[in-house]
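I have placed the structure first, in the form of structure tokens, so that the comments after it can refer back to it.
A single protein chain has been omitted; all remaining protein chains appear in their positions.
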Amino acid sequence: MRNAPAGLPRLIPPGGPLSLAEHLARYGPVPFRDAAGTDGRGLIAEVERAGLTGRGGAAFPAGRKMRAVAETGRRAGPLHSPVGTVVVANGTESEPASGKDQMLLARAPHLVLDGIAVAAEAVGATRGYLSLHAGNDELARQLAAAVAERDREGLNRVPIQVLAAAGGYVASQETALVSHLNGGPPKPTFVPPRPFQKGAHGRPTLVQNVETLAHIALIARFGSGWFSEMGAGAGSALVTAGGAVRRPGVYEIALDMPVGDLLRQAGGPSEPPQAVLAGGYFGGWLPYEQALGVPVSDPALRAAGATLGPGVLVLLPESACGLAETARVAAYLASQSAGQCGPCHNGLPALARALGQLAFGPPDARALGWAEQLLGLVARRGACHLPDGTAAFVASSLRTFGPELRLHGASGPCPRVRRRPVLPAPWHDGSGR
Amino acid sequence: MSPELRVNPIACEAHGLCTELLPELITADPWGYPIIAPGPVPPGLLPLARRAVAACPTLALLLGDPE
Partner (left out) sequence: MTLLAAQLRASQVLAVRVPPGAIVVNSSTPLWYLTRATGLVALVLLTASMALGLLSSVRYQRPAWPRFVTAGLHQNTALLALAFIAIHVVTTLADSYAPVRVQDVVIPFISAYRPLWLGLGAVAFDLMLALIVTSLVRTRLSYRSWRLVHGGSHLAWPVAVLHGLGTGSDTPVRWVLAVTVACVALIAALTGWRLAYGWPSHAGARLAGALALVLALIAGGAWLTAGPLQPGWARRAGTPPQLIHGGRTITRPAAGGAR
């Protein structure tokens, strides 16, 4: 197939960002229905066949979401008439250790915008939004310019508004983003109704991570067969490798590459390694030796006790204390509660305090039991997944850092708690970064 | 199919009437918020469940078919 990338990279072109003309030359024209001769609904079926899952962290099947929006939109109007739906490209990226969405928007904006355009056509959208992390004015300007250029060439099909998302960890959650778009607070809302039923401006809304839309743009051109040639059928993904590696940064990998290979690509450990955090702050820890052979894919990582999340892997060195890192992140996550739901608003700070006690305080026989009780009390009792994700992360920490727990429980905090933090916990800066 | 109870955690303000009216299925956590026993409501408790739903001051308790 013409211009179909063989192997990697698929998403990030080598060298600097491509102009619109260079982009079209490299990948071919935007495969709209009329140009490609295929029916819009065909794209949804193609994405379903490809098995593409969302790259924002929840790994929800993209095709299923598109189909839900398209079908709801066909009957959502008065007397079951069709209404124009909305496509939201979620580039908010509030996960502190993640940088892939900003990199994708900077290096391959037209691929994301292609994705918005073809998805909009497939789900019957009449408007589009592209959100990016707050504080990136220069990038916002570049993206707005790219949108304007495509408007002139008739490549957008729907008006697309580039906007800065609100700061804060929960602002990237899909209902929080929709609430923000509707002029409300950037806080999660109760579901149902989910955005695919009633979202921006009350219309069925497709909220997809920007990387997911970029994959959709490629599937629209080159098909599901091409997509599944890599990564044991799951394709490729952008991951952010950080922590104690020599070359931290964003890498595009096939979704069956072992963790060890990724770490090697990122330059290998910069100091003796201890454990790998996979999946960001809703993810889990894997002891270093155990992590090396695990493929970087959501199913494999889940089976090992972690997740893929938004493609975040952080290498924890021996010189750091896993409990201290966990306690700091738990305090950060607790500070990010929207404060709407009692169990989260009360439970997460209590959990953070208990972990702080375990990590930094004198031995306390009750702290561990209380922390474990809190894990059960907060899980799945909020409107969003902040409490569950935090609980899963903390539970994984307590399992993985058993030796530290025993050490601290016997003689108090180890000297490693004073090391400069490895995991970013930017809660003094409201922007979430 | 027997309906299930669930709570809208955003609307819930821990008034606690549901824990008083349906202690068989709803208990209070350390901060007064409801913990609902999972699964469908036993048919014998359905009238009490409906009463608890009507009694919630913020209409946070919901009785409906599972999503």
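Residue numbering begins at 1 within each chain, and the chains themselves are lettered A and B in the order written.
Here is the rule we use: a contact is a pair of C-beta atoms (placed from the backbone, for glycine too) under 8 Å apart; a residue touches a chain by one contact, two chains touch by 3 or more.
Keep in mind it's a predicted model, so treat the numbers as computed, not measured.
Q: Can you list the shown chains that the absent chain is in touch with?
A: Counting the whole assembly, the omitted chain is in touch with B.
Q: So which of B:21, B:36 or B:49 would be touching the chain we can't see?
A: Of all options in B:21, B:36 or B:49, contact with the hidden chain holds for B:21.
Q: Using the document's definition of touch, tell me which of B:5, B:25 or B:53 contacts the absent chain.
A: B:53
Q: For the chain that got dropped from the picture, name the residues of chain B it touches.
A: Missing-chain contacts on chain B: residues 11, 15-17, 20-21, 53-55, 57-59.
The rule is simple: only the chains that are shown with their structure count from here on.
Q: Would you mind pulling out the distance in Å between where the CA atoms of chain A average out and where those of chain B do?
A: Comparing mean C-alpha positions, chain B is 33 Å from chain A.
Q: Under the definition above, what is the set of chain A residues touching chain B in their complex?
A: Of all residues in chain A, those touching chain B are 188-190, 192, 340-344, 346-347, 377, 381-383.
Q: Quick check: in the complex, which residue numbers of chain B touch chain A?
A: 8-14, 29-33, 35, 67
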